[in-house]
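Take this structure, written in structure tokens, and hold onto it; I'll ask about it next.
For this depiction, one protein chain was excluded, whereas all remaining protein chains were kept in their positions.
As written, the chain order gives the labels A, B, C and D, with residue 1 at the start of each chain.
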Amino acid sequence: MKFLLQRIAFYLFTAWAALTINFFIPRMIPGDPVTSLINKFQGQMSTEAINSLYVLFGLDKDASLWGQYVDYWGQVFRGDLGLSFTFFPTPVADILGQSLPWTIALVGITTFASFMIGTSLGVLAGWRRGSWLDGLLPVTTFLSSIPYFWLGLLAITLLAGPGSIFPSSGGYEPGLVPSWNGEFIGSAIQHSLLPAVTILISSVSGWILSMRNMMVTVASEDYITVAHAKGLPERRVMVSYAARNALLPNVSGFALSLGFIVGGTLLVEIVFSYPGIGYNLFQAVGAKDYPLMQGIFLVITLSVLVANLMADIAYLLLDPRTRKEG
Amino acid sequence: MSAPASTITAVTPEGPEVAAAPAKRRRLRFVANPKAATGLIVLAFFCVIAVIGPWIAPYDPSARSSDLIQPPSGKHWFGTTHLGQDIFSQVLVGTRGVMFVGLLAGIVATALSVLIGVSAGFLGGAADESLSALSNVFLVIPALPLIIIVASTIPSAGDLMVALVIGLTSWAWGARVLRAQTLSLRRRDYVEAARATGETTWRIITAEIMPNLTAIIASGFVGTVIFAVMSEITLAFIGISTISEWNWGTILFWAQSQQALAQGAWWWFVPAGLAIAILGTALSLINFGIDEFVSPRLRSSGHTRMRTKDGHTVRMRVGFTPVLGSKEQPATPVVRRTKEDAA
Amino acid sequence: MKEPVLEIKDFCVDYGLGDQGVQAVRDVTLTLHRGEVLGLAGESGSGKSTLAYGVTRLLPPPGVISGGSVVYHPPNGDSYDVMALNDAELRAFRWAETSIVFQGAMNSLNPVHKVSTQMLDVIRAHEPGLTPQARTARAQEMLKLVGISADRMDAYPHQLSGGMRQRVMIGMALVLEPQIVIMDEPTTALDVVMQRQILAQLVELRERLGFSVLFITHDLSLLVEFSDRIAIMYGGRIVEEARSADLYKDSLHPYSEGLLKSFPALRGPRRELAGIPGSPPDLRGMPSGCSFHPRCPHAFDRCSAEIPVLGVPSARNDPDRSVACWLPGRVPVG
Amino acid sequence: MTVTDTEVVLEADGLTKHFPVRRGVRDLLTRERKVVHAVDDIRLTLRRGRVTALVGESGSGKSTVARLLAQLYGRTSGDIRLHGDSVTVKGGRKFRAYCRRVQMIFQDPFASLNPTHTVRYHLTRALKIHGRSGDTAAELEANLRDLLLRVQLTPPERYLDKFPHELSGGQRQRVSIARALGADPEALLADEPVSMLDVSIRLGVLNLLRDLKERLNLAILYITHDIASARYFADETLVMYAGRMVEGGDSETVTQNPAHPYTRLLIESAPDPDRLDRVGDLQPPEERGTGEPPSLIAPPTGCRFHPRCVHAMPKCSTDLPPRFELPANDDSNRGHWAACWLYEEGAAK
Partner (left out) sequence: ACSSGDGNTTNTGSGSAATVLNIGMPNGPQTENHNPFLGSSSGASLGYRWMIFEPLVMINGIKPTEAGKPWLATEWKWADNFTKLSLTIRDGVKFSDGKPMTAEDVAYSFQLRKDNEGLNQDAIPYGTITASGNKVDLTFTRSQFVNQNKILTVFVVPKHQWSTLKDPSQDTLKNPIGTGPYTVKSFTPQTTTLTVRDSYWQDLPKVKELRYTSYNDNNAQTTALANGASEWSFVFVPNVKAVYQDKDPEHHKLWFPANLGIHGLWINTTRKPFDNPALRRAMDKVINRDDIFMQGEAGYFYPKVESITGIPTPAGESFIAPEFKDKLHSVDVEGAKKELADAGFTLEGDVLKDPTGKPVTITLTDPAGWSDYITDLEIIKDNLSTIGIKATVDKANQDAWFKAFDEGNFDAGMHWTNGGATPYDIYQNIMDGKILKPIGKGGVSGNYGRFNSPEATKALDQYANATDDATRTTALNTLQRIMVEQMPVVPTSASNVGGLYSTKNWEGWPDEQNQYAPAQPTQQNALQIVLNLKPAGAQ
């Protein structure tokens, strides 16, 4: 309990610091949304439009940085994230609400799957050293060393295309309206196959490796020898003694990666034209859309923190040593 | 997704092994590790290219020619771009930027992580609390988006700037690992003993603690280099960084913006990507080598199949020690009785 | 009268194979009798643990058993060689017939499982027929025997003190009522008061359950007091074996002699302490002949040339003693 | 042998060390501050040319005493006097000056040498810090040889350029001792210098220490949990239990005629081959309770041993026993004392 309270205090501090940074970084960026918009419309928007845009975005009024900072916190507490510039005047919250589910569904599920698959393979590879699984390691290492966007583009070129079951972009069939019906879900799943597989390929190796190494380390612990000495079935020794303990250090890694689901998806979403939050961030950066950037950072920061808190709790539940009586 | 893939976690929980391993003479053994050796050779190759690349490149990488989008040929080994530029030359010349950014960012991040991690671990108390909080904040902020934003803010961000930005934003993980390790080293007897001998704090940190952190520092360095190379290439690829010189990311940026794959110009896309993958693999191999070097358990895990003198192979298994030469009839007949039988 | 339960014959253990291999246990022949406590002493690195692990085939890689046999004699039934068992048979043999108590109890218990889980695990694996209630009852009874109340069943290892953990391990070792209990330095991490308490309990349990103990330690004074017979190991070999009283009063091997003269006595007149000069041998560069000869005050030519064989010394024609030494009177009869 | 006479080098009086228990957020709400009472009210004296043994079970606070004396920990209260002058140093030059005169040898020879440095480095640093390295390289070399010779690592050349992992445990412990001697101290605090060593090697190191005491006239604090070795090796023996001293006096007297119930329990429990006749009837020594030492965060009131003591009286659980001088039969056991109410004037024995 004490441990938890300590952690929460720590998280509050980190959240404050991270959000403050989130506030200041976009404001340090030279250039502003209007010029970015004009750049974007090279020649398609006349220079007269500049002034009207400043008025439109409310950038014609000068507010002190401190005043903005106070406002920012007020907004954060009210859950009001302001209006996006890129999609003016859509509230940032709406944009996030629209893209977050996609990101979470695609990357969340894949990260989880990658962790599960990687960990299971790692358990086997660590337990049966010298078996064929060891041959898998260099291959996965190579695959994970490939820059993600490259892998994705290559996959699109080789696998997607006319007549293929893999669509090359988007989150669902263009004509469909998101709803909970079979057609839509089927289409969404179909569209997520290729991104999911490529994420899996490029991220599974890390899990295999760290789990394997932990297994190797744990396998020479005395309690494993004791478990063998007790004549327990090998499966039980492997799962409930070795893997169970080897998993512990990976839990925090997993939590961290869950936190990075939101932030780490930029490339996936760019490459696969996936309608998620990472692509929004990319757009926001390009358009100097600070409200959107801040909103996304807020989501990322909070999700990392929540993931970490969950990891702490999971650790608490999984490792009795951190549990204290009373 | 970048951070946890590191295998540093596997290094940290090691207790005495870390202390016992890095004795100077055993350091050479590191090179004897086949993984590390392969990695080092490949890395050395890229380093050489980074140095001599611009001289051995057959063409000026920016020079246009009339061979537009030509597939690989004797004249242009890796084909040409939409402007008739020689891709082989671009890859050669681009190596320098990649290596420079990777190494510099690695050095900056490693220096920072050592500075912050070791001081936090050694000083303890309020200094530790605040430094850990700092690194945690940096851990929580996702690196790639941060780098993208920061890189896009800096006017005329060249290689140097990109390297610095990557270095300044990616030290936190290493600092955390180093702090934990320093914390455990600080309580080691030999550190106390050095203090009891009268060594100054400064000297204890640099001469007693740091040498024992070399493996972790090295692996952190290699990890950051991988991350930096990937980030730099990503930045160039999505057109954020403003590198005026060639690097592999720039090549891919051009390939992508000219939709090389849709045009069927695979040669524009493949060499740079492969080069990155090979460099990344080499660096990962070095890291495996370091891991195995640091943790003897991992080291011995390499060869689980062994050959006896008479040519049999024996597979080592935890919990079931192999018995040599007992394949013949056992000395006494085995009639196994279980408890149930007896009962 | 003395019935063997475990006969170790010409037992050899290597670490690694081929060129990098070292032989850690060499041609050890040793018999454990029913109901006795056999002490195994020797300094660090002499191969005591290796022998104990080897007998149950629990050596960690790269250990391999390169020769010899370990014949187990069940109380009713035919004897068999442990080295020839397959995986399933070996698993069944372990703990039900031979259990082991390791040096560090903290490391022997899995930190993430409750004591009860780890205890019940072993019962379930070996006697799947038992009902859960019966299993729990058995575990509780055993823990009570080693002095741990039933309400600590659901504790995690870290919630118990070192002594309690060690007792849990001993309780667990006895829960299937095995014939043999191997104890590898079970009390070195504990302080003397606790050590004596646990050993006293063990002696009492042995009386009740009638198992045999292979007791490994480097604390010779403890062994002399606690065990029936003692075998002394040096450089991977048994160099002397005798009843504990005989060994204490009249050791034959110069190494045993040196060992006995190395620790101070707490009571009685102050003895002169001599110690043993030199340092223990390195497995990679084992001295030729008797591996103790470089440190031996009595060494002569033959010692560096020929390996002495373990046998009943000619000077003491006592079948219960054996020694491996070339000194006059200690060479085996015949 | 008498306990007094020779010059006092280091004295501790009322030495106390409480380690704060890490406070959590919730503790901020409550007022109380939890501490580990690791060492309470220790009084001891180290004299030139004498070995004082400090025995007690694991966790009784022996190492803490040594570290307090070496000024590696700041003390909670009490006084440390070097040649009669009270000293408190935290670091810097004064600390160096102090550790030039008081040196410590650590428990574990495998952990107290930095694996990344050679023997030469360790010794050179010790000499340099204390300004004894000489002016020229040759002098330094001679001093190094001299140090190694003193701890009987011969020939010195063979050891100078070795790394710790290339040495055996006994050799490492000798290097640690040589390093301590590098400062040319007056007092040597040896914290379990042999507990990690093999039986056959132990004696060599102990004999070396005794030899040093005699030749260099050092004051040595010998910390151990092996009471038999204290009997052989130390002139004076002090017994600690749960952070307090319970008995002290001439080694032979303390080991042969222990007065405090705890000392008796300890000696009774120690394995003793001469009790051969009692094989198979290992009586647990007389004791109440589980045989566990008490918690040091909330130590028992009064005598800390009273929950386990078979002789416990009501007074024992309330009042802290002071040191009671025990009557001396002859010269050898003068100065024998015990902190136990059994020896209060007029108490029934």
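Criterion: a contact is a pair of C-beta atoms (placed from the backbone, for glycine too) under 8 Å apart; a residue touches a chain by one contact, two chains touch by 3 or more.
Model, not experiment: these values are computed from the prediction.
Although one chain is omitted from the display, it touches the following shown chains in the full assembly: A, B.
From the options A:L19, A:L81, A:I95 or A:L121, the residue with contact to the chain not on display is A:I95.
One of A:I50, A:A105, A:L136 or A:L193 touches the chain omitted from the figure, and that residue is A:I50.
In the full complex, chain B touches the omitted chain through residues 62-64, 68-69, 82-83, 152-157, 236, 238-244, 253-254, 256-259, 262-264. Listed for chain A, the residues touching the missing chain in the whole complex are 29-31, 35-37, 39, 41-53, 55-56, 83-90, 94-95, 98-99, 161-164, 167-178, 269-270, 272-275, 279-280, 283, 286, 288.
The criterion applied here is as follows: only the chains that are shown with their structure count from here on.
Ranked by how far their CA centres sit from the centre of chain C, the chains are topped by A.
Every chain gets a centre from its CA atoms, and the centre nearest the mean of all protein CA atoms is that of B.
Chain A and chain B have Cα centroids separated by 22 Å.
Shared contact sites, meaning residues of chain A that touch two or more other chains, fall at 220, 225, 227-228, 234.
Among the residues of chain B, those in touch with two or more other chains are 304, 316, 318-320. Across the interface of their complex, chain D is touched by residues 16, 19-25, 188-199, 201, 207-208, 211-212 of chain B. For chain A in complex with chain C, the touching residues are 220-223, 225-234, 236, 240-241, 244-245, 248, 318-321, 323, 325. Listing the residues of chain B that touch chain C in their complex gives 300, 304, 306-309, 314, 316-326, 330-340, 342.
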